[in-house]
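Can you keep this structure in mind? I'll have questions shortly.
Just one protein chain is left out here, and the rest sit where they should.
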C-alpha cells in the first residue's frame, strides 16, 4: 500500500493523477480510478451487472468512449473529447453523421455568461448525444455541414464501485461516502475522494478501534442505490454517516444535517465546527443534493449528513471546466481533512462513564487532581457532575460548552484514578 | 336559496340590509337576522326557552323593544330609539317616568372624548335601564324635568340561534362561529356574519367534501354556552374551529391562538397568513375576548382560535356608532373571505400519504416527472421524503417551508403516478 499522507500537496497530487480519467456512472474510467485508490487502501471492488434491479431503478448499460469529435465544413476539428473529457455529454449514444450547424445546435451546450468554460452535461437515463463547448469558441463557428463522430459503446457490462471496511470493537459503524462519477471536475468530487482516502489511511493506523468504519466510493445516485439495495440488512449498523463532496475550494465549511436533524453526526459536526476557528454554516436537511437523498429516504432515514465547503451549485465554477486543478487548494484539502479527523475523533471516543462517587464530590485533592485550579479543574467537575449514565462525554461537552477534547482528557484522568467506570 | 357571491360589494350590501335591525342576545331582531341569512344558506333555527339551565347560566327572559325616547322639559324628543338602535341600553327594563336631568344623568351614557359617537351599552344580567347619546348633544341639555319612555318587554320567550351543518366524508368537523347579538355595529359583528355566509355557500358547492363543516350564528356568551350545553356529546368531532369577528375594517389580520396553542388550526392559520402578502400578527390565547372563552374553557379545551382584523377594543370606533357602514370596507371583506377560503382549503385537503417506494428515491425521470427542474421538483421531493406516515401534507409544507398549495399539487401528481397512496 502506498502512503498518501495528510499534507495538502500530497492530496492535491493525487487529484492531479485522477483528473484526466474519464469517469461516468459506469465504465473503464471508474475502474481505473478505483484501481489507483486501491493502491492506497485495500478497496474491495464490486461489479454489478447491467440490468440488475435495484429498488425502483435498473443498473444501466455500461458506457465507454473511444473517440468523439466534430469537424467544421473546412474539415477542421473544432471540438475533440481527446482534449477535455467534459466536451462529450456523458452517456452519448454512438453517432456518425453530417448535419448543418442549425441542426447541430440542438446538441451543443455552452454557457453564454461564462464564455470560456465548458459545461458538464449528462444524459444517463434518456437516449441522446451532445457536445459541450466554450461559448466563445461557438460564436466563431460558421454555417455549413459539420461532421460528427461519437464512437462510444453502450453495452451490457457492469456498474463498478469500491468499498473499504475497517472493523472495530463495535459493530456500530461510521460511513463516509464520496461519489466517483464525475470526470474532470476537481472539487466535485476528486476533493472528496482523496480526503476520504486520507481519512481511511489515518483510521487504519488506529490500533484498537472502538467503532467500525466504512468508506464507499460509488457513482452518484445509482451507485448509492445499488449499494443500499445490496446491503439493506446491514445499514442498521450505521451510527454516523457523512457524504463528502466539494471539500477543496477556498470557501468556508457547510454542513447539511441529516433528515433526522438531531442525529449524533449532526450534533458532533456542529460542535467541532463551532470549536474550530473556521467560517462555517449549518443548514437543515432538504431532499435535494447528493447521495444523502438515498441514505435519508424515508425507508432508510439513516443518520447521514453532507460535509462540504461552498455548497454545490452556488459557485460559478460548479459543473464546468473551471472546477479545475487550480480551483482546489492544497490548504483547503488539508484543513478539511483536519476537521474531519476531529469529527471522527469524537465519534471514536464518545464513551459514557459512571461516576463511582455520585453522592457529593469526591475529594480530588488527596488524589492529586486539585492542583490544576482555574480552567483546568472545570472539565473534571463537569465529567463528575454529568457522568450519571444519561450523558456521554459528548453530551457533557455540549452542556459544559467546553471542547470534546478537554472533556475526554478529563475523563481519562478521572478513569485512571478510579473515579469513573465505563458504562456497559 | 339566494346567491351571495364573494365580491366585496355583495358582502357589503348584505351588511347594509342587516345593519338597521335591532339585535340583542334574544328577541325578534335576532329572528329577523337569521331569517335573512336563511335565504342564503339552509339554516336550522333553534329556539331555547327562557329559564333553561345551561351549565352555570340560565337562558334569560326575551327582550323586545316597541319604542324608547326622552323628551326635554319643552317636550322636544331629544333622543329616540327609532333614530338609532344604539340609543337604548340593551335589555333596559320598561320605564315611564319624569325626572330632573340631575337624576336622569345616572342613566345616560356618552363618550366625552368622542363627542359625536353613540356608545354601545348593555345590561343583560342586571335589571337596569339607560340611554346612550352623543356627548356633544348632551352638553346642550338644560336642567328641568325630562319625560322618559321605555316601552320594552322582558318576558318568558326564547333565545334564538341558527346553525348550518355541511356533512363530509369524515365526521371530523371545522366549526365557524360568529356572534349575532350586536345591533347597529358593522364590523363587530355583521362583518363576521356575512363572511361566514359567503364561506358556507362556497363550501356547500364543493361536491365531495372530506371534512364536515358547522356554522354557528348565536348571541355572544349565552348563545355559545347554550349551544355547548346542548351539543356536549358531539364537540369531540371539532377538529378545527374559528370565531370570526371584526373582519371588515381596513387593518391587518390578527389571529388569536386556541388555548392549546399548537392545534392544527393555529398552525394552519399562521401558515396561510405567512404565505399571504398581508400584514398580520398572531397572539397567544388569553381568557378574555369573544366566544373562544367558552369553547376554550378547561372542560372543553376545543381547538378554536379567533380570526379577525384589528383586535377588538383597540380601535376607537369599537362599540360605538362609528363602527358603521363606512368603517367596513368591501375590499377588506373580500380579502378576509379569501384568506379564510385558503385556510379552509388546507383543512379540507390535508391528507396523509405513504410513499410506496420508501427505499431510495423512485426514478422520476421515466415517469415524466423530472423535467420540471429547479423549483418545480422540490415539492415532489419533499412529498416523497416525508410521506412516511408521520407527516400530513400540511406537516410537509411546514417542514419544507413551501406553501401548502405547492405540496398539495405535488401530491396529486405523485398519487396519479402511483408513487403515493392515501394513508387509511
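Remarks
Going in written order, the chains are labelled A and B, and every chain counts its residues from 1.
Just so it is clear, a residue touches a chain if its C-beta (ideal position, glycine included) is under 8 Å from a C-beta of that chain, and two chains touch if they have at least 3 such contacts.
Owing to the predicted nature of the structure, the values given are computational and were not obtained by experimental measurement.
If you put the hidden chain back, the residue from B:10, B:276, B:297 or B:341 that touches it is B:297.
From the set A:1, A:156 or A:381, the residue in touch with the chain omitted from the display is A:381, counting the whole complex.
Of B:4, B:70, B:133 or B:228, it is B:228 that touches the chain left out of the display. Those residues of subunit A that touch the chain absent from the view are 355, 357-363, 365-366, 377-378, 381-382, 384-388, 400. Touching residues on subunit B toward the chain that is not drawn are 54-57, 125-126, 221, 224-225, 228-229, 232, 259, 286-288, 293-294, 296-301.
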